[in-house]
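With one protein chain withheld, the remaining protein chains of the complex are depicted in position.
So, chain A:
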Amino acid sequence: MNTPLLSIQGLTKAYPGVVANDDVSFDIAEGEVHALLGENGAGKSTLVKMIYGLVKPDSGTMTWQGNAFAPAEPRAARGSGVAMVFQHFSLFDALNVAENVALGMENPPPMRDLAKRIKDVSENYGLPLDPDRTVGDLSAGERQRVEIIRCLLQDPKLLIMDEPTSVLTPQEVEILFQTLRKLKSEGTSILYISHKLEEIRTLCDHATILRLGKNVGECVPAQTSARDMAEMMVGDTLQTPTRTAQDGGEVVLQVDDLSAASGNPFGTSLKNISFSVSAGEILGLGGVAGNGQDELLAALSGELLTAATAVTIRGDAVGNLGPNQRRGIGTLAAPEERLGHAAAPNMSLVENALLTGAIRQDLTKKGFVNWKGATEFADQIISEFDVRTPGSDRAARALSGGNLQKFVIGREVLQDPEVLIVNQPTWGVDAAAAAAIRQSLMDLAAKGAAIVVISQDLDELMEISDRFGALNEGRLSELRPTSGLTIDEIGLMMGGSHGMHVAGEETVEQEASA
């Protein structure tokens, strides 16, 4: 066998209180697409940061084409031929595409030449980009193109991609894969990080699986079932959420021609949204991030006030009522941003429980707080939703993302809502906790609540929702029963491929039919 491009031997990195990587070893061959699989917190990000020179390993060695490799900083790693597309884009909104690309390069050519090269490379790989556009105005898919082009301009030997598809529509994912296959055929190795198993099965030649910082196994994804890989990741058998089908109950939540300007200058305004949700039903709303999800949640929770009749609950017009008045009639919401929106980071779990639970759980009397009741409520959430924390007096920010998410969802579910709106309920949550959260939502629906789940995880929506719709630029597609929907249909509902085209082919605009 040839010398591998990058060989990792016994890499270890410990942070205070946690070993992020423990004696991890694997090889990446030239021209190979290598998957790095693992739950959140398994140590994938730390590992790639060591390869990219952002983090120094405590022990262990790396060799690059047979030579010792210890990049002191990203500059050195880039010099060797490592390029990285970050999970949270490392882009600058106020700068234009060319400036963003220049910032990621060692020795960028003068701006005019760079703009031309961006055009050439982007056309060549089927990722059209205008170098003069301001990045803040681009869609998520276009932003990712900027990152990829930035890497491609450096002729990388190893391209690291950290969860690249989480913000793309299925069509955009397919085009990304074509680009990656073209790169692979040109001899570039790719280290692909994801927890989306089906993607890994279609794209990757080899997979290394991490769990709690340790290398727990390797496999050839094409020959391994997604379930087996998932169980290697989790180290346990997975519980698939179950629910019994519901017959349509009476309509509880009715949204009628809802239009609202976003409160955020870079937000998306809602345009003529109409739908209804019956008792016992879960409506799943998909769509690429930034297409009005936050605004819709705000309009339904009462943060964003609209015409009174735009939102009705059991026939009462509530569009002009604020969040607390809606809580009073049983409409609860859990927004996407856990720290800062769903929970106040520096306040204790008891205080956070009180903040949304005060009304329905009757935790205040004549303006005075019933601390005993609030503590009991917080403790109840912690025990029923398996929130791992030393106590309810801990600050919300001290919890890990997954645990806080369980707390935030549990807090709303345990208040027994008639209408519940959640945005990204399992974002950044490990598979076991995600399954528990989904199960709790389904149980709540079985008890007769009307639930709206907004999510970017299509598998999640297919699993738990009865009907599916997609948000695209503030508009809602038609709603369709989940059973029988194909991934292509969903992609078109989400707005197609936003003008991307397959590498090496003529530009064919895939029209959004939704």
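In this section, contacts are C-beta pairs under 8 Å (C-beta built on N, C-alpha and C of every residue); 3 or more make two chains touch, one makes a residue touch a chain; residues count from 1.
Quick note on the criterion: contacts and distances are computed from a predicted model.
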Name per UniProt, for the chain absent here [options: "Tricarboxylate transport protein TctC", "Urea ABC transporter, permease protein UrtB", "Cytochrome c oxidase subunit 1" or "2-oxoglutarate ferredoxin oxidoreductase subunit alpha"]: "Urea ABC transporter, permease protein UrtB"
Among A:K56, A:R75 or A:K447, residue touching the chain not depicted: A:R75
Touch with the omitted chain, as defined above, among A:E30, A:D58, A:E99 or A:E231: A:E99
Residue, one of A:G31, A:G60, A:P108 or A:P128, that touches the chain absent here: A:P108
Hidden partner interface residues of chain A, rising order: 53-54, 73-75, 78, 86, 88-95, 99, 102-104, 108
